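Removed from the display is one protein chain of the complex; every other protein chain stays in position.
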Amino acid sequence: MDKDFAARRRRDLIIAAVLAVIAALTPLFVKDVVVQNILILTLMYAGLSQSWNILSGYCGQISLGHALYFGLGAYTTELLFTKFGVLPWFGMLAGGVVSALIAMGLGYPFFRLRGHYFVIATIVIAEIGLLLFHNWEWAGAAMGITIPIRGDSWLKFQFLRTKLPYFYFALALCCLAWFVTWWLENSKWGFWWRAVKDNPDAAESLGVDVFNSKMGAAAVSAFLVAVGGSFYAQFVSYIDPESVMGFQFSLLMALPAVLGGIGTLWGPVLGAAILIPLTELTRFKFGGSGRGVDLIVYGTLIVLISLALPRGLLSLFSRPKKTGAAR
Amino acid sequence: MTALLETRGVWQRFGGLVANSDVSISVGRGEIVGLIGPNGAGKSTLFNLIAGVLPPTQGSILFDGEDVTHMPAAERCQRGVGRTFQVVKSFETMTVIDNVIVGALVRNTVMREARRKAHEVLEFTGLAARADVLASDLVPAEKRRLEVARALATEPKLLLLDEVLTGLTPTEAQTGVALVRKVRDAGITVLMVEHVMEIVMPLVDRAIVLDLGKVLVEGKPADVVRDPKVISAYLGDRHAVGA
């Protein structure tokens, strides 16, 4: 048994490494800027979704307010950069820390809530954040912040002539989020999270610190999402409240994980790899008309996948062993 | 030697309802004690007070010489109180081995050791063959067993069993009884709540009968079953059920 388990862990790691190498080599063959853009977004959403999955998938605390942390990451980085000249690299770290702290601060009251009350509270808090930034003059209010152009440099994490550095950073972020998940999955935290998700009372009786498990998951999840937000801000070089803290980001982070397989190691990556290119392609193909065909296609897809595969696309790959049969 | 578990004058009220009134019991090390009584006698309430689900309205609970009256369940588990649930609460999306690992993590911080411990416990409880099955796919008797396994993995000094033998087929109940004996032989004290006297009486060293929230009788099983007070409490219960 133990050997099987160790082998599975190793296999996951090897597959991830191979995929990462393949992904790293794609820019050699893909020169098209539009396609590169799609790849960057795919990697970014894979990473974000992986991070969301830690709190919502593993620990079972469904958050539809992660846009808050995404936006906080973006804003912290850019405010530090434009107002104080702090390099985005430090801003990124600061954004992560700020988000993790806020996530834990919110955790005190939030984690007492259950079910719908919790989900709505997460939506509401992100909405409050959005409205506050909308009205915060110093942070650019509704106008947002345009990141000043200082020329290509790794130091300032800004590249105008080529998208490639962004691509590699997105890849690194995605790998980091995956690796953190992989590592935590087989740790005390990973087991505690899943126990808390399945049955908090039973978890408590087995010595699990339910509250702190949720806090830990929230902190890790928020930190990684905020780093993603910082990256996104540098990537698009212009942010305003709607474009980094809007409700759609909360959903876009959740969707890949849900469609791929919530609470699984590979679900978010798989979901993002299918969903994001599809979203972008439909938008590219039908969106120009402004007539909503992209929305129709996209929405139909979500409905169909959710209905047909409640466990996510990943369930297609897992052999139908004892898991599904007994039901 | 002091008792492993002691409740002193414990009261529990829910609004106007008194579920436990002035309950003082003690459980010695190495004993198997049965907590029995008719429906609504306050067994489950007392059980939950001991497990730390909620604090009593009044009175105190001592475990291993320490006052744990207001200690939360998770901490009591660390001190050595393990429990099962009357309504089975498995971690349904996790495999059997993973369920048990959660328990084992209380005393083993290194994953490898927790996993090894969990396998040991699965051997001990006869679930080894089902290690990689999802908990949701177990049959009810196996789920009960998993609850016991999970609790044992926390290496408790006191194991609280909440109606683990109720609702099993005679064969399943026999294996259950054997497992409880085995647990005691491993040096773990057992306090078990059961509704049906016939199953537990041959198994326990001592029985405590609750009725209407109070301790009615306490003593050797053979004496307890002959006690007129117990008989009338149970008969009364049956009449109530029949009516």
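Per-chain residue numbering starts at 1, and chain names A and B are given in the order in which the chains are listed.
As a convention for this text, contacts are C-beta pairs under 8 Å (C-beta built on N, C-alpha and C of every residue); 3 or more make two chains touch, one makes a residue touch a chain.
By definition in this document, contacts and distances are computed from a predicted model.
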{"item": "Which of \"Na(+)/H(+) antiporter subunit B\", \"Peptidase M48 domain-containing protein\", \"Amino acid/amide ABC transporter membrane protein 1, HAAT family\" or \"Sulfite reductase, dissimilatory-type beta subunit\" matches, in UniProt, the chain that is not displayed", "value": "\"Amino acid/amide ABC transporter membrane protein 1, HAAT family\""}
{"item": "In the full complex, displayed partners of the excluded chain", "value": "A"}
{"item": "Among A:Tyr45, A:Phe223 or A:Tyr298, the residue in touch with the chain that has been omitted", "value": "A:Tyr298"}
{"item": "Touch criterion as defined above, residue of A:Leu25, A:Leu131 or A:Ile149 at the omitted chain", "value": "A:Leu131"}
{"item": "Sole residue of A:Ile62, A:Val98, A:Ile239 or A:Met253 that reaches the chain not shown, by the stated touch rule", "value": "A:Ile62"}
{"item": "Footprint left on subunit A by the chain that the document does not show", "value": "62, 64, 109, 112-117, 119-121, 123-125, 127-128, 131-132, 134-135, 247, 251, 254-255, 258-259, 262, 290-304, 306-307, 310-311, 327"}
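The rule we apply is simple: only the chains that are shown with their structure count from here on.
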{"item": "Interchain centroid distance [CA atoms averaged], subunit A/subunit B, Å", "value": "43"}
{"item": "Sites on subunit B touched by subunit A in the complex", "value": "51, 53, 72-75, 77-78, 82-83, 85, 89-94, 97-98, 101-103, 105-106, 109, 111, 114-116, 119, 131-134, 136-137, 150-151, 153-154"}
{"item": "Residue ranges of subunit A touching subunit B (in the complex, touch as defined)", "value": "1-2, 4-5, 186-188, 191-192, 194-195, 197-199, 201-210, 263, 322-323, 325-327"}
